[in-house]
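For reference, the structure is listed below as structure tokens.
One protein chain is absent from this view; the other protein chains keep their places.
We call the chains A, B and C, going by the order they appear; numbering starts again at 1 in every chain.
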Amino acid sequence: MTRMSYREAMRQAHREALAADPRVFLMGEDVGLYGGTYAVTKGLLDEFGPQRVRDTPLSELAFVGAGVGAALGGMRPIVEVMTVNFSLLALDAIVNTAALYRHMSGGQFPVPLVIRMATGAGRQVAAQHSHSFENWYASIPGIRVLAPGTVADARDMLVPALAHPDPVVIFEHAQLYNMEGEVPEERSADIRSAAVRRPGSMVSLVTYGGSLPKTLEAAEALAAEGIDAEVVDLRVLRPLDMDTVLASARKCRRVVVVDETWRSGSLAAEVMARIAESAFYDLDAPLARVCTEEVPIPYAKHLEDAALPQPAKIVAAARTLLGRSR
Amino acid sequence: MTRMSYREAMRQAHREALAADPRVFLMGEDVGLYGGTYAVTKGLLDEFGPQRVRDTPLSELAFVGAGVGAALGGMRPIVEVMTVNFSLLALDAIVNTAALYRHMSGGQFPVPLVIRMATGAGRQVAAQHSHSFENWYASIPGIRVLAPGTVADARDMLVPALAHPDPVVIFEHAQLYNMEGEVPEERSADIRSAAVRRPGSMVSLVTYGGSLPKTLEAAEALAAEGIDAEVVDLRVLRPLDMDTVLASARKCRRVVVVDETWRSGSLAAEVMARIAESAFYDLDAPLARVCTEEVPIPYAKHLEDAALPQPAKIVAAARTLLGRSR
Amino acid sequence: MIAVAPPPSGPVPYAKDQALALLRDMVRIRRFEEKCAEMYGAGKIRGFLHLYIGEEAVAVGALHALRPEDNIVATYREHGHALVRGVPMDSIMAEMYGKREGCSRGRGGSMHLFDAKTRLYGGNAIVGGGLPISVGLALADAMQGVSRVTACFFGEGAMAEGAFHESMNLAALWKLPVLFCCENNLYAMGTALARSESQTDLCVKAASYGVPTLRADGQDVVAVREAALGAQEHVRSGHGPFFVEFQTYRYRAHSMFDPDLYRDKGEVEAWKTRGPLHTFTARLKAEGKLTEEEFLALDREADAEVERAAAFAEAGTPEPTEDLARDLCAPEGAR
Partner (left out) sequence: MIAVAPPPSGPVPYAKDQALALLRDMVRIRRFEEKCAEMYGAGKIRGFLHLYIGEEAVAVGALHALRPEDNIVATYREHGHALVRGVPMDSIMAEMYGKREGCSRGRGGSMHLFDAKTRLYGGNAIVGGGLPISVGLALADAMQGVSRVTACFFGEGAMAEGAFHESMNLAALWKLPVLFCCENNLYAMGTALARSESQTDLCVKAASYGVPTLRADGQDVVAVREAALGAQEHVRSGHGPFFVEFQTYRYRAHSMFDPDLYRDKGEVEAWKTRGPLHTFTARLKAEGKLTEEEFLALDREADAEVERAAAFAEAGTPEPTEDLARDLCAPEGAR
């Protein structure tokens, strides 16, 4: 066991990936000389040089599309789109090229590309810089979507993502970079299954990414009131590991999905729909979710806090399902 | 009652809107001299001139953003983005400007903009030209999303959309343009409620847009086997009129949502989540949906048909909920 | 109506074989597309169909200047490029019939012809969509020390897209081996160049990125080939990207849905006097490099190839519906 931050874990993953495979390279805005907006890629330029750590102009559409082309051309690019907010400018390259070239070419042109982006709110950077679009990305056939929510996953998901033959999008919640945690020596190469982070029996709290710590905190608070909550970390947002989710739902018979995307059309909605399709008769209560309020995220701290999922809201939702007033 | 096509109804709506308010103008690719890709705007250039019917360069991001600016500047623009497929290139202007300027400016800068786009598959134009992203748009706070599924709605929704003080996105399913229908003399200004298109009692089929005709066809087929299905046309995809949907769900106690977006993260998922939250105890069966298979839409007719929602699939889903094998 | 230059003329600086090879490919494209139009009418081909008729000299001249190891990125108007590149006509027609034997297994249709063997990285139906991909392909080659040119074809209308701006800058900034081939047929659907670009001199636009440019008569297969030859040499020898504007014209409507009401019929007729096939044929005959018999023979061969392709496509098998999701992702555990 070694202790490190989510940021350091990510950086270590990059270093190992770049060292292990000459086809791997990194490109994005300010990933090199600046050291990365979130300092994830700090030092990599010195270590691997400007050929393999490339600062790009402000041209999201072109450099993401170039990542697709480079993958088609035999490389294993890691494209960092600074944040999910700016990825809207590159969505065409992801949806209309990366995600469908293998299928549309009858299997001739797979796109082994990894796209990383910071996501989420909570730092008072206001509406244009606080988006969460994991729900949108998770709805695109042809790509795999990962959301490391622990330090270990931050270290371990990049390498298997690069080994994966199809496009992989990795979401890193900006609030997690400073999170510290213990990581085991041995690596996991699992980019397909969800994980039960806290076993429980009375209510299943299904979440991922930046909401995981909040949900674990809520689970502790619930335990203090005698409510034994299970916490499921989706980890992989596409394809969803429904075996794990449904098993938890069937065991607890009550489910709250916690997700930072806006409530309407949230990723939570998809999880709920799947449960309502497949585990309807196993439920003892309506499905519930705690998502972001349907407003642009405001700058003011108290308003931003009010807009986002919080442990207290999760606790309240769980209580309601269990008919506890308090 | 007069009979006209969905296309003619749309064109009439444009003509009336342009004639009624000098602030209204239309811009988009080939809306003028070419007559509109789907001939919706044919003749408008001659009638209203190049100032008010503007052909734009291939610059989706700029002309949609310019629509936002023109709305801020006192005009009432109708921006036609030829198809939803290309709207990905303009998403930043819609998400980060149109949808949030009123809120982020503390109420100072509303954006009275109408954006129209053709959507959907079914014409063998292959993956890049067959997308449906109504689910994504319907998840954006600050905008209203409409999906006229009848000839009358095609005629009647544009004018109230232009009168609405906030951005409105109108989805026109490309398969509907040739559909003919009777329209009453009197106009409706309703851009807030869903409509029951076919009353029924045994299963509620909730749908919108291009899937409405297919769903009505399925309802007829079900009637032939003694299954009395209700068909709810959402009409307004954001904000959803859940009163109408929940009333139908409570009455029929069984719900199938029909939606052409890809199954995972579909608009159907949101409707199901809302029902699972609010009408759980009123249901006699699991919730079900008929959506697009999770693949890029293929060119070959038989594969495209297999990928899309079809009456037979809707009928099968309804039967299953009612425990009818056959 | 834009004034039209006199028809291409003058000596053809190629040996007979080479000259006939160029002519043959132009005729193959023409006959193939005439058949496509016919089969569209017959309902065998559906969806969007964008014909290249009138523009054949561009794909033929440019691709004959390139090498088998080069990469090609094209648009939805790419039948000609696929044919010249050597994608079997059978598999192209089968694709347009939506058959499993098609070069994209029937998934793509007319706008999405793919072929790994000839390094055809697809027709792309998003205007400007191919530009960033070509930059990335060239980047991969540069990083792997492979000497290869990536030729990216796009229309003049695509130059208004942000994708063009970002891609040109990236290719020039990183000195990548991209040959930008602009097929300027004067219209983007119904929108004439002057109605969509404040600067109608496309070479001036391209030069603003510090990229060398060249303009060529796209109706003259010789002029096209010579321009492309010089340009690809520059790119191949490591001097970075090059931009060539091929001035051409489409004789048919934009697509089968286009009523073609936005241009003067006289303009179309005037451009037909510059037809790439008949003008080249005339020049070869004048030089004694082609006899009428030889032309008819070559034309018959093309017709025969087209008929074989149509028969092959007709006899093709539909992909089983169970295989709808085939090739969506790699099979489990693949690498």
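Rule of thumb we're sticking to: a residue touches a chain if its C-beta (ideal position, glycine included) is under 8 Å from a C-beta of that chain, and two chains touch if they have at least 3 such contacts.
Everything quoted here is computed from the prediction, not taken from an experiment.
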Chains still shown that are in contact with the chain withheld from the display: A, B, C
Contact partner of the left-out chain, one of C:Phe32, C:Tyr209 or C:Tyr249: C:Tyr209
Contact partner of the left-out chain, one of C:Ile45, C:Ala163, C:Leu290 or C:Ala309: C:Ala163
Sites on subunit C contacted by the missing partner chain, in the whole complex: 160-166, 168-169, 172-173, 195-199, 204-205, 207-211
Positions on subunit B contacted by the hidden chain, ascending: 25, 51, 56-57, 59, 61-75, 77, 92-93, 96-97, 101-110, 141-142, 144, 163-166
Where the missing chain touches subunit A, by residue: 29-30, 33-35, 37, 55-62, 85-86, 89, 123-129, 293-296, 298-303, 306-307
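By definition in this document, only the chains that are shown with their structure count from here on.
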Label of the chain whose CA centroid is most distant from the centroid of subunit A: C
Most centrally placed chain - per-chain CA mean versus overall CA mean: B
Cα-centroid distance, subunit A relative to subunit B, in whole angstrom: 30
For subunit C, residues contacting two or more additional chains: 104, 106-108, 112, 124, 126, 129, 162, 328
Junction residues of subunit A - those touching two or more other chains: 61, 92, 96, 103-104, 141-142
